[in-house]
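Sharing a structure here in C-alpha cells format.
Let's turn to chain A:
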Amino acid sequence: MVVKHKNIFKTEGTWSDARKLLLKLDTGSWRTERPVLDREKCNYCGLCALYCPPQCLLDRGDRYEPNLDFCKGCGICAKECPRGAFGMVPEGEFIDEG
Partner candidate 1 sequence: MVEATKKRNRVFDYYCEEDQFSGGVAWCAGCPLELTARTIPKVLGKNMVFVGTPSCAAPVLHGQNMGAWHYLSYLACVMTGVASSATGLSRYFRRTGQDATVVCFTGDGCATDIGFQPLSGAAERAEHIIYITYDNEGYMNTGNQRSSATPRGAHTSTTPVGKVGRGKPTQSKNMPMVMLMHRPRYLATATLSHPEDFAKKLLKAKEMAREGFVYIHVFSPCPVGWRIDSNNVIEVCRAAVRTNYFPLWEAENGQPRLTLEVANPRPIAEFTRLMRKFSHLKEDDLAEMQRILDERFALLKTLCGASK
Partner candidate 2 sequence: MNGAVGAEYERRDLIAVKEIRIHGRGGQGAVLAARMLASAFVAEGKYVASFPMYGFERRGAPVVAFTRVDDKPIREKTQIYTPDCLVVIDPGLMTLPTLFNGLQPDGILILNTPKKLKKRPHENLKIGGVINATRIAVEEIGRDIPNTCLLGAFAAASGWLKMESLLACLEEYLSGDILQRNLKSAARGYREVEVIKW
C-alpha cells in the first residue's frame, strides 16, 4: 500500500528573523594572549577602542577594558596604544591549574 505524503508544516515561514536572538560565539576562548591594562599609563584617548576589530573594549568612564567574553586576543589594542598601556599576557597565566 502506498501512503501519500502529508505536509508537516501548516504555515509558510521561509526567512530568518534577526530580531529573535543574536547568536554569539564563544570567541573569548579563541584567545592565546589577554590584554591587560596598566591604568597608570592610560590617558583614556580611546584609540584602542577605535581600532578594536570586535569593538569589545568597554568604556569605563576613565579607561577602556576588554570584554573578555568576546575579545579574540588579536593584540591590536596593545600595538596601537601610543602609551603602551596594554600588555599582552599569555592566557596560561590566568588558568587556575587546581
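Criterion applied: all candidates are chains of the complex that A comes from, given by their letters.
Miscellaneous remarks
Here is the rule we use: a residue touches a chain if its C-beta (ideal position, glycine included) is under 8 Å from a C-beta of that chain, and two chains touch if they have at least 3 such contacts; residues count from 1.
On a predicted model such as this, the values are computed, not experimentally measured, just so you know.
In summary, of the candidates 1 or 2 that share the complex with chain A, the touching one is 1.
Contact residues on chain A toward candidate 1 in their complex (touch as defined above): 16-28, 30-31, 43-47, 50-56, 59, 61-62, 67, 69-70, 72-76, 78-80, 88.
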